[in-house]
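Removed from the display is one protein chain of the complex; every other protein chain stays in position.
Which chain is which? They are A and B, in the order written, and residues in each are numbered from 1.
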Amino acid sequence: MLASILASGLAAGAIYALVGVTYNTMFSTSRVMSFTAGQLAMLGGVFGSMFTLKLGLPIIVGFVLTLVCCAIIGIITEFVAVRPVLKSLDQHLYVLSTLAVALMIQQVAAIKWGTEPQPFPRLVGFGEAILDEKFWLPVAACAVTILCLEYLYRRTLVGRAFLAIAEDNFAARALGLPERNLRVASYALAGVIGGVAGYSGGQLLLAFFANGGLLNFYGFVPVALGGLGNNRGAIVGGLALGLFQQAANFLVGGIFSSVAVFTLFIVVLLAAPQGLFGAATARRV
Amino acid sequence: MPTSAAESLLSVSALQSGYGKIRVLHGIDVRIAAGEVVALLGPNGAGKTTLLRALSGLLPVTSGQVHFDGSDMTNATPRDAARAGLVHVIEGHRVFTQISVTDNLLLAGYDLPRAERATRVEEALSFFPEIAEKRHERGGALSGGQQQMLTVAQGLVRRPRLLMLDEPSAGLSPVLVDRVLNVIGQLRRQGTAVLLVEQLLEKALACADRVYALVQGNIVLEAPTSESDLPHRLERAYFGHESHALSG
Partner (left out) sequence: MTALTTTPAQDETSGWRTALPHVVPFLGILVLALLLPFVSNDYWVLIGTRAAIYWVLISGLNLVVGFAGHLAIGYVALLTLGAYTTSVLVAGNVIPAVPVFAALPIAGLVGAVFGVIVGLPALRLRTFYFAMSTLGFATIVTQIALAWQSVTGGGIGITGPEFPAPFNTAWGFYGLCIAFAAVTTWMSANVARSRFGRALIAVRDAEVAAEATGISKPKMLIAIFLFAGALAAIAGGLFATLQTYITPDAFTFDLSVLFFIAILIGGRGSILGPLLGTIILTILPEIAAPLAAWSTFLYAVLLLVIVLVMPGGIAALLDFRNRRPLASNRSIVPRPAALAEIVRQRKGGKLLKLRGIELAFGNVKAIDGLDLDVTPAQIHGLIGPNGSGKTTTLNVISGYYAAKAGNMTLGDEALPPGQPTLRAPCGIARTFQTPRVIGEASVLQNVMIGGSIEGRATFVEAMLALPRNGEDERKLAAKARALLGVVGLETLADVRADRLQHSELRFIEIARALMLDPDFLLLDEPAAGLSNDEIERLAALIKAICARGTGVLLVEHHADLIFDICHQVTVLNLGRTLAAGTPAEIRVHKEVVSAYLGG
């Protein structure tokens, strides 16, 4: 049983962690928490299943197309729901505008794709039982994403520009950084990360329109645990959440696992609104 | 130093700006010639920082004109301003603490070709040997004075025609103040114009050619620093007795 908890917990946790990173990526350049994070991951599954299973495209082509589509959705979000409300960030209108876009995405997916969960193709065909690819694939995807992000942030000037904007948007603008273009880029990047989360978790979660809302919540919990904008916190928080949820699932049953997750979330929010690792991201602006 | 419209690098006329409904600047006229060092003085809340921000595009200009180097820069973006050589070093030594000193400088040259960028960074560092030594450390590891030097160096990466410095001496020890203000002398010798907002009157007068005094959003005084009773005239301007004496 321990092995199953570990396998399914880490798999689910990796997906939650990636959705958390999606939230953070959008937040870092815009100070906006977007309800589209979970929807992007849902679309990763739906597009993946559509391109590879329904349209029968080769896996690699389907994967790339999925990511491209998710990136486009990310960019659309920036243009439609984020840019117009940035001027009055203190009114928090982004909560409403991104919710509206998220609902549109979900509704279109429900109508055009169907309201039943649909299968996702096997991608690699390696591993079985608890080492089945549906368990290790999300974990691997999460690891690769972290490596890529680390490379981006540590080795490239664009990545450092992201860090600069995240730390002090005003100073970055004063310096003449193309803040708007970088923000669009970060939303595209968030789309890609969300797409990776959904695609790698497709076999576990299936291609199902309602995953969006679920992942919105379960992906936000690690962000709340780890502190806004803190990717390391989100990864640790996501994996911990996945293990906690699956352990509760196996030990006390389905209903109480979700009650446990919700209680954990509320308690953390009340006790440490900045997140458990949040102190490191304290900003002066 | 006489300045006419023809030779001014920056010419600002009837500029109004502010924050939302609050209008801070009520019609500012300022001219700066190429290579000239001008100090912008004034009591707190007079609108000095606001003026700099309006010039560099960080705040919207509600009316009036900004001409820089022959082209209209009214409401240009900070990026356009920086590209044109109108560079603003904001107050409060706000460097990026998470990335290295070199990266801080590289970001200042974000639009430049890669090779050019590296050259410019070295050039900017040559002004400040003390931070050149720490080029691999994180911005957050520098002292306040070193961070201030780093922000000035960031401005220099652009090879500005006009460098606007907002209180570069704030919170620095006297030695460091001289260190930072010395750079202004070097820049003048290179032909770079400087607009300096400075709290330390003596220091400002020592390194500037000309001063503007801003009180409650209006320019109340403009004079060359060579004028003998300038401190007294400034004092009177600040305390509200020379609000109509807009003489040269």
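Heads up, the rule we're going with is that a contact is a pair of C-beta atoms (placed from the backbone, for glycine too) under 8 Å apart; a residue touches a chain by one contact, two chains touch by 3 or more.
Predicted model, so just to flag it, every value in this text is computed and none were measured.
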{"item": "Where the missing chain makes contact, among the chains that are shown", "value": "A, B"}
{"item": "Contacting the left-out chain in the complete assembly, out of B:A118, B:A132, B:L200 or B:A223", "value": "B:L200"}
{"item": "Which of A:A3, A:A143 or A:V259 contacts the chain that the document leaves out", "value": "A:V259"}
{"item": "Contact partner of the left-out chain, one of A:L6, A:I75, A:L99 or A:L243", "value": "A:L99"}
{"item": "Positions on chain A contacted by the hidden chain, ascending", "value": "33, 80-81, 84-85, 92-93, 95-97, 99-101, 103-104, 106-108, 111, 213-214, 216-217, 220-221, 224, 253-255, 258-259, 261-262, 265-266, 269-270, 273"}
{"item": "In chain B, positions touching the absent partner", "value": "18, 21-24, 41, 43-46, 198-202, 204, 216, 231, 234-235, 238-240"}
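By our rule, only the chains that are shown with their structure count from here on.
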{"item": "Cα-centroid distance, chain A relative to chain B, in whole angstrom", "value": "42"}
{"item": "Contact footprint of chain B on chain A as seen in their complex", "value": "157, 160-161, 163-164, 167-168, 170-178"}
{"item": "Residue ranges of chain B touching chain A (in the complex, touch as defined)", "value": "56, 58, 78-79, 81-83, 87-90, 94-99, 103, 106-108, 110-111, 154, 158"}
